[in-house]
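As you look at this complex, bear in mind that one protein chain is not there, while each of the others sits in place.
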Amino acid sequence: MTALDLTLREEVARPERRRAGRAAWLTVPVILGLIVFGGWLVIALTITLWSPYDPLATTGLPLLPPSAEHLLGTDALGRDVLARTLYGVRASLPLCFAVIAGGVLIGSLFGAVAGFFGGWVDAVLMRITDVVLAFPAILLAMVMTAALGPGLFHAGIAMVLVWWPIYARLLRAQILSVKEQAHVEAAVAAGAGRWRQLRIHILPLAITPTLVNATMDLGQVVLLAAGLSFIGLGATPPTPEWGLMINDGTIHFYQWWVALGPGLAILSLVLAFNFIGDGVRDLLDVRTPGRSA
Amino acid sequence: MTGGRPGGGGVTGPAAAGGAPLLAIRDLAIDFGTPEEPQPAVRGIDLTVTQGSTLGIVGESGSGKSMSMLSVVSLLPDTARVSGSVQLAGREVLGLGPRELRKIRGSQVGMIFQDPMTSLNPVFTVGDQVGEAIRTHEPGMSRRKARARAIELLADVTIPRPAERARSYPFELSGGMRQRVMIAIAIANNPALLIADEPTTALDVTIQAQILELLKRLVDERNVGLIVISHDLGVVAGVVDRVAVMYGGRIVEDAPVDELFAAPRHPYTRALLGCTPRLDRPNASLTPIPGTPPVLSALHGGCSFRARCGYRQPRCEDEDPALQPAGRSQAACLFADEIGALPLSTAAPAATEEAAS
Partner (left out) sequence: MSSPATSEASAPPPGGAEPLLSVRDLVKEFPVRHSGGPIRGRDVVHAVSGVSFDLYAGEVLSLVGESGCGKSTTGRCILRLVEPTSGEVTFRGEDLLHKRPGELRALRRHLQIVFQDPYSSLHPRRRVRDIIAEPMIVQGMSNRAALAEVPRLMETVHLDPARAGRYPHEFSGGQRQRIGIARALSLSPEILVLDEPVSALDVSVQAGILGLLEDLQQRLQIAYLFISHNLSVVRHLADRVAVMYLGKIVEIGPALETFADPGHPYTQALLSAAPIPDPVVERGRERIVLGGEVPSAIEPPSGCRFRTRCWKAAEICATEEPALIDRGNGHPVACHFA
């Protein structure tokens, strides 16, 4: 028989290529994104304390170009553009998080149930998803506004309704592939019930693309919200909101500073979210060195 | 048919017409890292294959066996840094430009890869793919002629109803059939050398037998040189004249097949034989090799196998043995002669001890 008193000493595990250092996902763009996002977050939370001007008040002559008193000039109603730009994040940031949270929750629920149970449940849920996916965001926003009245909040509801199907499909696809893996079979063989299979063995692995997507989509919501406001379906005046401000800016095209503030703000925030999203993807990818799990 | 011939071509065997062996590799080294952080995959090997002879390269994952053969056709990843010499029929291959390499691949060397499912293009028929291989090296040939020739080749590799089959797509064929198509592509331009990288690993055992028989027949009929890379000693035993065992990026033993199996002179070869179950000896005990294959970048000084070697001596710590020749065999062990003299059934004395890691 085989010599079984062979104490198999600790076999040298193949080390993952750890050359890249502990936190390989923390690249320069990611750090930049985090700084920018962090900056906006701080602004959103504290601007009321230190803003030089009231964003709603007329504090100067209309359409003044950038100067020492008004760093980004004033808009058509004499309001300080910089203050309005900075205040604008208070409309956009909570909105994008709320919309994404809502979309992910609803979509993931649909997707998880469809993917896990399969069969006619899957078919029914996915057909509903397909129908909703076919709705253009603008159209739905218009319907919502017509039904419920104008305002950013109602636009937000419309966005959630338009966004969740993407996450439903995403999670469903992931669940379909993860649930075939052997470790899930092992759990079934041990007697794990469906809920446990889903909660411990399937979801943590299936959720990764959802999280990456969600992070990137934060930027997309900002864009969409601004777009809806731009065409009059979102925020209403006099709210300092970037889309509205850009609308003003197009009316006063030669007063380029009116649109500059909100334009740069959107650009910086969306870019920040995109960079952070890349980082999240690298972080969650099991193969990247520097991860412990 | 004749499988391994005891005489064996090889290092001292007959050369091809013209004097030069088909393939002569000298001091080949392949590294994937940077000069500051080297990641060696192959650490200096010498090999020779002559016309009509068959060589088996045996090793486990990470031994460098596939890499070394990919260098013959320069199919290594761009990050690979290669040094040494690889000569095909006397002509240096390393450092050739793309155009020259294209001329060599397929016409002088035919490669058969491991996984027929991913090695064939799924959107073209197999007839088209064999035809493409032909027309790459005979661009003047008409499509129809190439198709006819492709059908001949498919028949040659014993695909039934070849004219019909030529119109099939790879996904319509079974694993064994696909591998035959790969072989047809490899021999399409009558190369002097065939390299088969784990040609049967993905196949069932009865299909494996068919493919190995086919390879042996082709070698006999066309007098080509054949290199078979495998981790399976059984596959190699029935097909080749000569075996090179690779470990840790080096060749640790190189011998005619009969000698290698009857009296291995390197402890790793012995250990491999000792842990391979044999159909004809069901009650033989299997002795596992403790530890795991080495991380090549972590090797420094001394014999690369010493951590897992049951015959380890203090000298092995410091001296990295070169291949010690003895007749037609060579083994990279300081004690090769003594190892070779041991009867196969003796277990290694230090196998139960903790090995230095």
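A and B label the chains in the order they appear, each numbered from 1.
Just so it is clear, a residue touches a chain if its C-beta (ideal position, glycine included) is under 8 Å from a C-beta of that chain, and two chains touch if they have at least 3 such contacts.
Remember, it's a predicted structure, so these values are computed and weren't measured experimentally.
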### Among B:Thr136, B:Ser168 or B:Gln210, residue touching the chain not depicted
B:Gln210
### Query
Pick from B:Leu28, B:Ile134, B:Leu233 or B:Cys333: which residue touches the chain that isn't shown?
B:Leu233
#### Entry: Absent-chain interface as seen on chain A, which is shown
1-4, 6-8, 10-14, 16, 181-183, 185-193, 196, 200-201, 204-205, 286, 292-293
### Query
Which residues does chain B use to touch the chain missing from this display?
2-4, 60-61, 160, 174, 176-177, 204-210, 212-213, 231-238, 257-258, 261-262, 271-273, 275-280, 282, 286-290, 292-293
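Convention: only the chains that are shown with their structure count from here on.
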### Query
What is the distance, in whole Å, between the centres of chain A and chain B, each centre taken as the mean of its C-alpha atoms?
52
